[in-house]
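What you see is the complex with one protein chain gone and the rest in place.
Chain IDs A, B and C follow the sequence of writing; residue 1 opens each chain.
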Amino acid sequence: MNSFGQLFKLTTYGESHGAGIGGIIDGCPAGIELDLDLIQAELDRRKPGQSKITTQRNETDTVQFFSGIFEGKTTGTPIGFFIKNKDQHSNDYNDLKNVFRPSHADYTYTQKYGVRDHRGGGRSSARETIARVAAGAIAKQLLSKLGISIQAFVNSVGEIELDKPYTELDLSLTESNIVRCPDPLTAEKMIARIEEAGRNHDTVGGTIQCVATGVPAGWGAPVFNKLHADLGFAMLGINAVKGFEYGSGFDGTKLSGSEHNDVFVNDNGNVKTVTNNSGGIQGGISNGQDIYMNVAFKPIATLLKEQKTIDKNLKATTVNPKGRHDPCVLPRAVPIVESMAALVLADHYLISKNAKF
Amino acid sequence: MNSFGQLFKLTTYGESHGAGIGGIIDGCPAGIELDLDLIQAELDRRKPGQSKITTQRNETDTVQFFSGIFEGKTTGTPIGFFIKNKDQHSNDYNDLKNVFRPSHADYTYTQKYGVRDHRGGGRSSARETIARVAAGAIAKQLLSKLGISIQAFVNSVGEIELDKPYTELDLSLTESNIVRCPDPLTAEKMIARIEEAGRNHDTVGGTIQCVATGVPAGWGAPVFNKLHADLGFAMLGINAVKGFEYGSGFDGTKLSGSEHNDVFVNDNGNVKTVTNNSGGIQGGISNGQDIYMNVAFKPIATLLKEQKTIDKNLKATTVNPKGRHDPCVLPRAVPIVESMAALVLADHYLISKNAKF
Amino acid sequence: MNSFGQLFKLTTYGESHGAGIGGIIDGCPAGIELDLDLIQAELDRRKPGQSKITTQRNETDTVQFFSGIFEGKTTGTPIGFFIKNKDQHSNDYNDLKNVFRPSHADYTYTQKYGVRDHRGGGRSSARETIARVAAGAIAKQLLSKLGISIQAFVNSVGEIELDKPYTELDLSLTESNIVRCPDPLTAEKMIARIEEAGRNHDTVGGTIQCVATGVPAGWGAPVFNKLHADLGFAMLGINAVKGFEYGSGFDGTKLSGSEHNDVFVNDNGNVKTVTNNSGGIQGGISNGQDIYMNVAFKPIATLLKEQKTIDKNLKATTVNPKGRHDPCVLPRAVPIVESMAALVLADHYLISKNAKF
Partner (left out) sequence: MNSFGQLFKLTTYGESHGAGIGGIIDGCPAGIELDLDLIQAELDRRKPGQSKITTQRNETDTVQFFSGIFEGKTTGTPIGFFIKNKDQHSNDYNDLKNVFRPSHADYTYTQKYGVRDHRGGGRSSARETIARVAAGAIAKQLLSKLGISIQAFVNSVGEIELDKPYTELDLSLTESNIVRCPDPLTAEKMIARIEEAGRNHDTVGGTIQCVATGVPAGWGAPVFNKLHADLGFAMLGINAVKGFEYGSGFDGTKLSGSEHNDVFVNDNGNVKTVTNNSGGIQGGISNGQDIYMNVAFKPIATLLKEQKTIDKNLKATTVNPKGRHDPCVLPRAVPIVESMAALVLADHYLISKNAKF
């Protein structure tokens, strides 16, 4: 239950306040040159303390590789890696040992396992996603050699939303601001909205959009493992995600078929569609057009103010968390969304090799 | 790639215009009394020709069981089953052999496999879901013995939407009308909207909501296989689905954390939440409250009118499908959504047994 | 638990006295031309009643394909197939309903499942292997197009054993006699030994050797799924098998390393080993030499004479089976062994495609 992918497979371990977070990538082909600095750069996009709108926890999050890479290339054997935990204030969590925080995993974990590591959320902490970013950064490099790029950005924060489709935006601007929105004006509003939430000791949610370009036609599967089903599964497995849609998504349900269908044309010898309501996927299989999707994140549950709840004896009590927490998870979630998309696509790249004899 | 589930596992086979559709359920525990009539009744809810707003194809869709059931009970061995295809008008598809229908799987299948069975969409046909309904009907009976019930209904058709939450509706009315909407007045509007689409030789999309009650706290998993990620994967694997959300979903991204959090209370010795934005799942694990989700269906791509497209030589052409097709997939998709939810929950029931020593 | 293989995956269902035996092959690539007569021919090699030394049950064992094949070629979608049961004398088994036959699965099944289909052994019947032969026949055709052939033969019956290595035998003679031993003189002795067992209402065991030629170097895996581990797993999953060895096997444990090591030489530009104690596999991966292995079959447990045992209330009783049974399983097991080897190799062919970028 802690593995992801069929052929390009990531297995992770680690708790927020244990020794660290790590993982194994099994199935990465041999002979891929890896730039380890690029991997660390992805972790830095995710790390806490990177700007005024993220938690001020100070984690360097340096990844160590234990195996599977020799003389700068993958060897085809499993890649073991580890990111040490640092700067833990485990005592911040002592008060929470016997209390079920609202909308956290405290109660459900206790019901499932009987025991739990209460420090920092244990396994339910979003810190686990660091392993996905490390693995995703390797998947990205594999895909990059195939001409595929994956770019995510913040599409909305609370009510503040980008009002243009991604095709009218310059996605290279995404990293130019701390909220990771490619439109500078909207970015400013989003930052202000997050700062407001922080001042209120409250939190705010939003959506991330992710676009994959260069995926060739023919990746995916007809039935259960449709390409978008694997992408949706990947995204819904990220902490705080509540919804997923691709292509025309929920809005597309309001169109008629004649408005929604994407007409095929011959584009200088290539098959192209005039519109892209399909989001680059038809019948569960990529059609060569851009793949795009939206991911909904709830406002995170840890508020730095008093809330009512019950303890493990079902007695009414209050909870008032200490610690350093993000008022909005969106900016740091951008590389996580990209990583999960990269893991799915790397997996389907390998799967695609066995479709034809 | 044609299997679903980890411990309660369904594998399916079959094409629209081949001999039939079938499957194997592997992992169903021994000793469950099965009512075979109830299984057939679920297939009947999905079958074509059941009302004036569905396709008029006449398929009896009778399921045969080949194994795994002895003297009315499951034996713990794999359950093989088969539904024969009937009433095929394969010649209706001859014109489509070399043409890529807009927003269908014709082009993507050809890219993946090199060859394809063009008759009726082959493996990409929604007829494949009949195997899921047969298997889901068994999963439902297993869950029913645990006090769990699953009910889906049509929540919107095009712009016509239910304006109340499910908690204010009488879900027992769902089967009282042909569109499967529990509010009779809204149902009438939806039926009219579908009939309008049919008259226009066009199609219309919509959303289905699904509610599972009675799921105990503790089912699910912390990381990749979060309960809602498995549910989302299941739903996104249904033909024509474009989006999935659970609990507060996409709308929840606009709330602040203090509005969104669900406060725990002691309800006569049981843990309860006052609100249910979590949709019954926290940290990927059920919390004992109702699990509810929305599934977005696009308007289906087969229009009974002429559309522009290209053929396999990339030459411009038109397509004008014959055959008998649904103007709206929603009413017949209700049992499919329920079935997929049942398969996920039956799987997590089995998984839950191994969480504690 | 009823699936075999990772990428070329077979799932089977069916009981001895139910409707039939069937299966699904998932993962067979598209575009392979199949000769359906060759598949039936393999089933005929396995079928009962084929000679005076096999059971006289009369089963035609005709396979029907339900999907995944179109215009004579695989389509890449799952291949569903079914073999109807016939000529059942279920009443022969009524006496056995409450009795645990010695060295059968009656007791262990009851302990595992609580219930069991007692007729003809239910799922534990060797009739289940018919699905493996059908699937193996497809795997064989795939491998044949790659220049790989798989040949098994009876190596020993009781104390009667071939006294030459396979390299000194003409394996094309295997099918020239009813016991499937490539040495005609030894075959005669084996047949006499089986007839003697039959006259005594007793049974006799033996070993089957299997040789795969033409497997290229580089198939297999370094750690758990070593090529010989997957082959051993495959063989040990056949009914009545008690042991597996490859290359030098158990005898090789008595050699010193300097006797056992296979020296590499340059054979006209190809890598070759002078000896082949490695059995064509080194470090779990094929080295291009012949792969050969031995499979040990116990004397089957069904004796047509009275034996002591207990019933389900643990009371002493006797069992005296009726029905028509093989005095020796070996001749009919030859195609089963070949089929399991073919399934493993077809799987590793697909796996091998993803080792290098």
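Following the convention adopted for this analysis, a contact is a pair of C-beta atoms (placed from the backbone, for glycine too) under 8 Å apart; a residue touches a chain by one contact, two chains touch by 3 or more.
As the structure is a prediction and not an experimental result, all values here were calculated from the model.
J.: Consider the whole complex, including the chain that is not shown, and state which of A:112, A:180 or A:260 touches that chain.
T.: Per the contact definition at the top, the residue touching the missing chain is A:112.
J.: Considering the complete complex, identify which of A:64, A:176 or A:270 is in touch with the unshown chain.
T.: If we include the chain that is not displayed, A:64 is the one touching it.
J.: For the chain not shown, which residue from C:96, C:300 or C:350 touches it across the whole complex?
T.: Only one of C:96, C:300 or C:350 touches the chain omitted from view, namely C:300.
J.: Touching the absent chain: which residues on subunit B qualify?
T.: 7, 27, 29-32, 74, 76-77, 142, 145, 222, 350, 353-357
J.: Just the residue numbers, please: which parts of subunit C touch the chain that's not shown?
T.: 1-4, 6, 12, 100, 102-105, 107-109, 111-114, 123-124, 128, 156, 158-159, 197, 200, 202-207, 216-226, 228-230, 232-233, 236-237, 242-250, 252-266, 269, 271, 273, 277-279, 281-288, 294, 296-303, 305, 307-310, 314-316, 351-352, 355-356
J.: For subunit A, which residues reach the chain that was dropped from this view?
T.: 1-3, 9, 11-15, 18-24, 26-27, 30-31, 64-68, 70, 73, 75-80, 82, 112-117, 122-123
Throughout what follows, only the chains that are shown with their structure count from here on.
J.: Quick one: report the Å distance separating subunit A from subunit C, using the average Cα coordinate of each chain.
T.: The separation of the two C-alpha centroids amounts to 46 Å.
J.: If you average the CA atoms of subunit B and of subunit C, how many Å lie between those two points?
T.: Subunit B and subunit C have C-alpha centres separated by 39 Å.
J.: Would you kindly tell me how far, in whole Å, the mean C-alpha position of subunit B lies from that of subunit A?
T.: It comes to 26 Å between the two C-alpha centres.
J.: In subunit A, which residues are in touch with two or more of the other chains?
T.: Residues 222, 355-356 of subunit A touch two or more partner chains.
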